[in-house]
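One chain of protein is taken out of this complex; the other chains stay put.
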Amino acid sequence: MATAAPIAVAASRSRAGVLAGTAVMTALLALAPFVGIYPVFMMKALCFALFACAFNLLLGFGGLLSFGHAMFLGTAGYVCAHAAKVWGFPPELAILTGTVASAALGTVVGALAIRRQGIYFAMITLAVAQMMYFFYLQMPFTHGEDGIQAVPRGVLFGVLDLSRILTMYYVVLAVFVLGFLFIYRVIHSPFGQVLKAIRENEPRAISLGYDADRYKLIAFILSATLAGLAGAVKAIVFQLASLTDVHWTMSGEVVLMTLLGGMGTIFGPVVGAFVIIALESYLARFGEWVTVITGVIFVVCVLAFRRGIAGELAAWWARSRG
Amino acid sequence: MKAFKRSLLALTIAGTLAAGVAHAQISDNIIKIGVLSDMSSLYTDLAGAGSVLAAKMAVEDSGVEKRGMKVEFVSADHQNKPDVGSAIARQWYDTEKVDVIVDVPNSGVALAVNQITRDKGKAFLVSGAASSDLTGKACSPNTIHWTYDTWMLANGTGGAIVKTGGDSWFFITADYAFGHALERDTAAVVTKNGGKVLGAVKVPLNTQDFSSFLLQAQSSKAKIIGLANAGGDTTNSIKQAAEFGIVKGGQNLAGLLVFLTDVHSLGLNTAQGLIMTETFYWDLNDQTRAFTKRFAPQDKGIHPTMVHAGVYSAVLHYLKAVEALKSDDGTKVVAKMKEMPTDDPLFGKGSIRADGRKIHPAYLVEVKKPSESKAPWDYYKIRATIPADQAFRPLNEGGCSLVK
Partner (left out) sequence: MQALFGQLLIGLINGAFYAMLSLGLAVIFGLLNIINFTHGAQYMMGAFCAWFLLNKAVIGGAGIGYWPALIIAPIVVGAFGILIERTMLARLYKLDHLYGLLLTFGLALIIQGVFRNEFGSSGLPYQIPSLLQGGVNLGFMFLPIYRGWVIVASLIVCLSTWYVIERTKLGSYLRAATENPALVQAFGINVPRMITLTFGFGVGLAALAGVMAAPIYQVNPLMGADLIIVVFAVVVIGGMGSIMGAILTGFGLGVVEGLTKYFYPEASNTVIFVIMVIVLMIKPAGLFGRER
């Protein structure tokens, strides 16, 4: 992903800058319900933002394009929904179970896919995702296209009643911020540096003695786990797990969010997710034009706007400073 | 002092009365109707914008606006996805003060909206969805299921065909919950009436090519090939059945869920002879024809399907109930709707049962040959009428908790 090089500028912003940015972002998000923004919309955007951040970890920083990331979102969603509704798990256990399921799937798929490069890697992830889709379609526990409905919100840690919307919102926000900070930590750790080196020039990294495949696999598993966390939380928030979450167009959507927001930037996926979710909500009343407008955004981003929103902002910021 | 106490008493009584009346008022004086439909994929033509139009026509024809009620509309596309549909329903109820949601073609979405409507005490009038669970296991005091359901389709089409000699069946079933339910219900009817099910094959959704499955149906030598699928799957299987000479070879196709718009897109050449059950046809009588004359030019020439008619009928009856009750509290209005018998130009006289099922007659129709059709959309001949009390599942068989 050589084209991510200009993005490295944005990614290596000073640590203070990023932490300040995170604080501002968290504050804005915390205040949102009080300025009249519909909390359910915000929660949806936060779940997808976490999903996009997880995907970006793999694509922007690991240089690996996965066409099947929906399978991690959906697997966690289904397992969590089933655990909460049928096995009666409290929400924290249900979310944990879902996340672990995605991590396990990520390990298996990663082990298979890592051995191949570029487009072949992408094709393997797509093929496995399609097989998972079929699996979920056939399994009775998912109830096919009806999905698992009426998933109970429950009481978190026995204390926080999640059926109250504000409580649910702050829990989701907390999960998102923790996930976000975790990803940041991974990127700016020795592990993250090696990963970046592998992305830039794999043969050289290998010649320096690093086991490239192992690093890529770990990145893949981390990405899958966090995507799973997003999916499990989403299932609790919406009290629903459905086939949409494992369909290949969902994999396409997360690519779009990351691309629009800015691949290889920290805040990019968050911005991208919010924009796309807002657009979809706003456009729902114009049903017919959603696909066309999504397509136009793809095209415009690829042709003229490759750094994405966050990337362009970062570049502008860097230019105006020096 | 006495005067003061008396006026205080009077004020108190007046205040209490006023408060009591205020509870029975229409919230913020506006009735907001949400038409949630499929505006962009399979069901666009049979529901979609036409459903919005039907709802608007119902408001016009009810005359409530002339009598001082304010009615507003919102509409959205649920894209046949339960998560999209439930998110829209939730948002409509929470932030946009929508009082009633209508239509929803897609059983998965309908079940999700059914739950949300119940949780929030609003009203849900289903016209497009098919699942008979909406008046069975999932029945709710806030939901009324209009137009049709899988039981009616299975018994109407299945029962009628078996009685006229089609006693051996082979099913081509779309491999998802709706397809399975339709196959199961129809198979039950066939065997109950003395017929036999010779085989079935489950086909993935959105399959383009049915030749292999049609070949299996042919070799089973069943007299009737039951198509337990919908939308594009149905039209593809019918088109290819014509290609493979199924009907010429002596077998007949039974479309378990086919709409007028499907026949239109197939063309009479391909669709002729197809037998199905509907609860409305635009050419049934003068009243339905008059409605169609107003409807079609506003919906790109599309003639009203039973789903459109259901939306019209449901909204009309809803407004009557709201006017009588002077309230838009979902649970109360639905209860009132069950109390009042229904009467509208499209379905005639009917009623709504305790489980939320709207009752009206069903019609077994056959698609005309090209030579028999005198104008576009002149597609059906009515083979039989199933009276209202026989068309739908008996009240005590559904497992609905509202039925005592």
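Think of it as A and B in the order they're written, each chain with its own count starting at 1.
Here is the rule we go by: a residue touches a chain if its C-beta (ideal position, glycine included) is under 8 Å from a C-beta of that chain, and two chains touch if they have at least 3 such contacts.
Worth saying up front: this structure is predicted, and the values here are computed from it rather than measured.
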Identified contact with the non-displayed chain, of B:E65, B:E96 or B:D209:
B:D209
Sole residue of A:V86, A:L166, A:V299 or A:A318 that reaches the chain not shown, by the stated touch rule:
A:V299
Filtering B:D103, B:D133, B:D149 or B:D262 for touch with the omitted chain leaves B:D262
Omitted-chain footprint on subunit A covers residues 1-3, 65, 112, 115-116, 118-120, 123-124, 126-128, 130-131, 133-134, 138, 248, 252, 255, 259, 288-292, 294-299, 301-303, 306
Kindly note down the residues of subunit B that lie in touch with the hidden chain.
40-42, 44-46, 175, 201-204, 206-209, 211-213, 215-216, 218-219, 232, 235-236, 239-240, 243-245, 249, 261-262, 264-267, 269-270
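Definition applied: only the chains that are shown with their structure count from here on.
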Chain centre separation (subunit A, subunit B; CA means) in Å:
38
In their shared complex, at which residues does subunit A touch subunit B?
38, 40-41, 44, 137-138, 143-147, 149-150, 238, 240, 242, 244-245, 281, 284-285, 287-288, 290-291
In the complex, subunit B touches subunit A at residues 39-40, 74-77, 79, 81-84, 86-88, 90-91, 94-95, 107-108, 111-112, 115, 175-178, 204-205
